[in-house]
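Omission of a single protein chain aside, the complex is shown with its protein chains in their original locations.
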Amino acid sequence: MNAPRKLWLWHVPLILLSAIMLLPLWWMVVAAFDPMHALIGGHLTLWPVTWNLKNFVAAWRSQPFGRYYVNSIATTIGIVTLQILTSSLAAYALAFLTFRGKRIIWGMTLLAMMIPVQAIFIPDYLILSQLNWINTYQALILPFAASAFGIFWLHQAFRNVPRALVEAMMMDGASPLTILWQLILPNTRPAVITLAVLNTVFHYGYLFWPLLVTNTAAYRVLPLGLSYFVAQQSGFMQWNLMMAAVLMTVLPMMVLFALAQRYLRAGVMHYGIRG
Amino acid sequence: MLKEHSVRERTPWINASSLVRYAHRTRLVTPWLMLAPALLGLSVFVLLPTVAIVGLSFTNWNLMTPHPHWAGVANYRSVLTSFDFWNAMQHTVIYAAAVAIVILPASFGLAWLLNYPLRGRHVYRMIFFLPYVMPLAASGIVFSGLLSPSSGLINILLGHLHITGPNWLGSVHWALIAVIAVTIWEYVGFYMLLFLSGLQQLNPALSEAAAMDGAGSWPRFWHVILPQLIPTIVFAGVMVVIQTFQAFDQIYVMTAGGPVTATTTLVYYIYEQGFQFFNVGQASTASVLFVMLVGAITVIQWRGMHRWGGDGS
Partner (left out) sequence: MTTFVKATSLAILSSALLAGCGTSTASAPQPIQATAAHPTTVVFWYGLGGSLGQQVQTMVAEFNRSHPLIHVEADYEGSYSDSGPLQQKLLAAIVAHRPPDVAQIEVHSMPVFAATGALAPLNQDISRSSIDGPSHYLPGMAVTTTIHGTIYGVPFNRSVPLIIYNETLFKKAGITQPPATWPELIHDAQLLTQHDGSQSVYGFAPLANWWPWESQVWSAGGHIMNKSLTQATFDSPSGEKVTKALAALIHAGDAEAFPGSEGWDNTMTAFYQGKVAMMEDSSGDLGYDAQQIGNKFAWGATMMPKDPVEAVPPGGADAVIFKNSSKQVASAAWTFIQWWTAPAQTMAWSEATGYLPVQQAVLSNAKYQQFLATHPQNKVALAELAYQKQPPQSPHYLALLQYVQDAMQSAYFTNTSVAHAMKTAAQQTNAVVSGQ
C-alpha cells in the first residue's frame, strides 16, 4: 500500500482526538491534586492551583484503601495464576492426549464459553453461601479459577506446537507435566502472557462479582471500594477526593501498562487473529 | 537407565509401539487428572448454575423460604409480557447499537490511519488504547465528575459557549448517552488494535496485483481489501455486542439503572430482580432468555467466520 500524499495533514484530527481521549484522564489528575474551591467555583480548571497531596491523604484515611489494594492484588494474582494452571493442564489433555469422551468435554468447554457470569450469578451465589464462602477470598477467586475461554485459547495455541516434537518427548517417557513445562509453555509464551495480561486488566477492574460476594470492608477490592466511597459522600460530592481515590486505583494498571505495553498490544492483536 | 535411553534414540523402529503403549498408559488416568481441576471449576461455577437457572425459571422463589415453588411457564408468560423486561431489552439494544455504530467505524478508521508509516503513530496508538486499562468503575466515576451539572468540566465548557448543559446523569434523555460515551471511550482503542491486527495480516500481493491491473484506490479498498477484512469486522461486531450486552460496572457507578429506568439494561434488570427484589423465578427466566440471546449471537459469529472465509480458530 502506498501512503497517500500529505499524510502529515492527518496529524490535525489525530491530535484533536488524542486530546479528547486524554481529557478525562487529565481532568482526573488535575482534580486529584486540586483543592476543592477551585473546582466548585465553576471555573475552567485545566491546571491545578497547587500540586498538593492533601486529597490523597484524605481519601486514603476515609476508606481502608490499603486493605483494598491488598485484596485487589491478591485476588487478581490468585485468579490469573490458577486460571493459567488449570487451563494449560486441560488444554494439554485436549490437544495432545486421546481419551474417551474428549468430544463431550470439548463441547462442554465451548458451551461454557457462551454463558456470561451475569446470567448465572444467583445459583453461583447460592453455591458459595452453602460452602460458607460469602465474604472470603475463596468467593472472590475460585469461581474464576477455571475458565472455558482460557482452555479454548491455550488449546488453540498449543495446537501450533509441532506434534512431532510432543510425540518425541512422549516416547522419551517424559511425563505430561514435563512436556507442558519444558516444551509447550516456552513455545507458546506470547499466548500465555496475553491471557495473563488480558485477565489481569479484566479482573483487577471487575466490580460486579466482588459486589455480590463480599460485604465487609475487609474483603472489598478497589473498584468496589470506589463505589462505596461515592456512596458515602452522599449530600456533597467532593470530586477532588474522589479523583484522588480513582487515581490511586488506576495507578497499578497504568504501571502495568507502561511495563507490559508491548504484551498488552500484542495480546489484543493476537486476540483479534484468533477470535 | 542411560543405556536404555541411548538405545531408544538409536532404534527408531520401536517408536510406534512405544507410542501406543504410552497412549494406553495415559488414556485412562492422565487426561482426566489433567482435566479435573478445570472441569471441577467449570462444573460447579458455570455448568451446574446454568442448569439451575433453567430449573429455577420454572419456579417462584424469594430465597427466604426453604424451597422454590413450581410455577410452570408462568414466569415466561409474565416476563415476556412485562413492560420492565421489554423496556430493559430496548435499552440494551439501543446501547449495543449505539456503541457499535460509533466504535466500529471509528476504530477502523484509526487503525487504517495508524497503519501508515505516520510519524508518532506508536504514541497515538498508545493514547487511544490507554483507557482500556482503566477499571470501568473508575472510568464511570471520572465521567460522572466530568458530567456533573454544576462543577463538571463539560458543562463549564458549554457555559463558555453560552449553552446551559443538562443534568446529564439525572436526565432520562441523556443518561444512557453518557453511559454510551464512557463505553466508547473505554474500548475504542481495543477495537483499533483488533483492526490493526487484521490490516497487518492483509496479503499485500493481492493489493499490488489489483494496482497493476489499474484499479483505483477506492475500488481496490472495496473489492480487494475489505473482503479480506470481513472476518475481523464480523468478529469485532460480535465482540461489541457481547461486551455491551454484559455491561454492568459503569451503569452501577454512574446511574444505578436510573433515572427512572433510563439505563436499566437486561443485565441490570436481572440484577435488580434477583438481588433487589429477590424475585428469583423472574430473574432466572430473564437470565435464560439472555443466555439464549448471547448464544445465538455467538453461533452467528462462528457461522459468519466460516462462511466469509475466516478459519474461525
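Order of writing sets the labels: A and B. Residues in every chain begin at 1.
Definition applied: a residue touches a chain if its C-beta (ideal position, glycine included) is under 8 Å from a C-beta of that chain, and two chains touch if they have at least 3 such contacts.
The structure presented is a predicted model; accordingly, all values stated were derived computationally and were not measured.
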Among B:Leu40, B:Val54 or B:Ile300, which one is in touch with the chain left out? B:Val54
Can you tell me which of A:Leu111, A:Leu126 or A:Ala168 touches the chain that was removed from the display? A:Leu126
Selected residue (touches chain absent from view) among B:Leu206, B:Ile242, B:Ala256 or B:Ile297: B:Ala256
Which positions on chain A touch the chain that was left off? 123, 125-130, 132, 134-135, 212, 215-217, 228, 231-237
Residues from chain B at the interface with the omitted partner, ascending: 48, 51-52, 54-56, 58-60, 62-64, 66-68, 78, 82-84, 149, 167, 169-172, 175, 255-256, 258-261, 275-279, 281-282
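Simple rule for what comes next: only the chains that are shown with their structure count from here on.
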Averaging only over C-alpha atoms, locate the centres of chain A and chain B and give their separation in whole Å. 14
Show me the residue ranges of chain B that touch chain A in the complex, using the header's touch definition. 5, 8, 15, 18-19, 22-23, 26-28, 30-32, 34-35, 37-42, 44-50, 52-53, 56, 63, 110, 113, 116-120, 124-139, 141-146, 148, 150-151, 153, 156-157, 159-160, 185, 188-190, 193-198, 200-201, 204, 207, 217, 231-232, 235-236, 242, 245-246, 248-249, 252-253, 267, 270-271, 274-275, 280, 283-284, 287-288, 290-291, 294-295, 298, 305, 310, 312-313
Enumerate the contact residues on chain A facing chain B in the complex. 1, 3-4, 7-8, 10-11, 14, 17-18, 21-25, 27-28, 31, 39-40, 42-45, 85-87, 89-90, 92-94, 97-100, 102, 105, 108-109, 111-116, 118-124, 126-127, 142-148, 151, 156, 167, 170-173, 176, 201, 204-208, 211-212, 222-224, 226-227, 230, 237, 239, 242-243, 246, 249-250, 253-254, 256-257, 261, 264-265, 268-275
